[in-house]
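Data first, discussion second: the structure below is written as structure tokens.
One protein chain omitted, others in place.
== chain A ==
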Amino acid sequence: MAPDTDLQPVDDPAPPVRRRLAGQVAVLLGLGAAVVVSIALGASLGPVSVPLRDTVQVVLYHISSEWFAKPADPVFAQIAWEFRLPRALLGAVVGAGLAAVGVVLQAVVRNPLADPYLLGVSSGASFGAVLVLVVGSASVAGLGLSSAAFAGALIATLLVYLLAQRAGRVTPFRLILAGVSLAYLFQALYGLLLLRANPHDVQGVLIWLFGSLGSTEWSDVGIPAVGVIAGILYLLTQARPLNSLLGGEETAVSLGLDVARFRIRMLVVTSLVVGVMVAVSGAVAFVGLIIPHLCRMLVGSDHRRLLPVAALTGAAFLVLMDLAARTVLAPTELPLSIVTAVFGVPFFIWLLRQREVGREARFG
């Protein structure tokens, strides 16, 4: 650093806005292409491999039957369109949602260990789902599995919030404590239910608890997809205030952010999004924790870059993980959380170590 404090000539190493913007657009287009490719793979591969050409054909045909020819092989077309494509699309939406919510919650509670299920959402949802699966839907006012899971998620979040707030303000510390302790309570409750359940039911429950996109049909995709995508788009508009929060609460205030109100707004939005996701896919572990950190290592912590990159990366990642879940031990289907853990955690640890090594080298 120059010893004098006088004004120095403006020596500006940063590239102009337009060039930086072009770079960002290129990255997002690349990731978007990766999402499309992974969905295409997800729709094509499996116990019966559908040629990529047939997959593309059936999609084009469904987009416009006037412009594009009917797919040659009706069996391939049915497998790709009826069974695999809705599942791949839902996987992309859930992956994007988990990653985006993970990014936001980590910033909002200023804790790198935060994940989308921080506020007891997954255990609340699991309790609702287990009630339906084990006791029967009559026990929860006739709600189906997804609705009961959604209701459980929202009730859990509401309880966490009520426990954590004091005079309408929540602090990250109290939120995390309340979330963790309520999660234990709900786990105890559904553990008790499972112990008393008939063993045949337990397997179905376990698959759900570990996350699964199995038996997704087109009718399952619409409403959750719209809800989650709307949530993600809203979160994308909150990048500036999220950045302000990174420097600390006091700094955020000095940058014009009403921290208390912003925090509550983010909690409400992320809870709704996570509630929808957990209702359709169960609790998929690690995606909402790993993808945000992975993307931070790649593009930094500025949420204007980080949020879209994380959402697209999460989408591609979960589609590929679901593909692995279907194919690795086919015909047995693995729960998603097991696959995300087996693939994701070693990769993450490797990345973490790379990063540390790079850091030390710079200091040395």
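One rule holds in what follows: a contact is a pair of C-beta atoms (placed from the backbone, for glycine too) under 8 Å apart; a residue touches a chain by one contact, two chains touch by 3 or more; residues count from 1.
Assume contacts and distances are computed from a predicted model.
A.B. asks: UniProt name of the unshown chain, from "Spore maturation protein A", "Xanthine dehydrogenase family protein", "GHMP kinase" or "ABC transporter ATP-binding protein"?
C.D. replies: "ABC transporter ATP-binding protein"
A.B. asks: Could you tell which one of A:Leu255, A:Val268, A:Ala330 or A:Ile349 touches the chain left off the display?
C.D. replies: Spelled out, the listed residue whose C-beta touches the missing chain is A:Leu255.
A.B. asks: Which listed residue, A:Ser122, A:Ser146 or A:Asn243, touches the chain dropped from view?
C.D. replies: Within the whole complex, the residue contacting the unshown chain is A:Asn243.
A.B. asks: Using the touch definition up top, pick the residue from A:Gln78, A:Ser301 or A:Thr327 that touches the left-out chain.
C.D. replies: Of these options, the touching residue for the absent chain is A:Ser301.
A.B. asks: Just checking the interface: what residues of chain A touch the absent partner chain?
C.D. replies: 1-14, 16-17, 21, 106-107, 110-112, 237-238, 240-241, 243-244, 246-248, 250-251, 253-258, 296-297, 300-302, 359, 362-363
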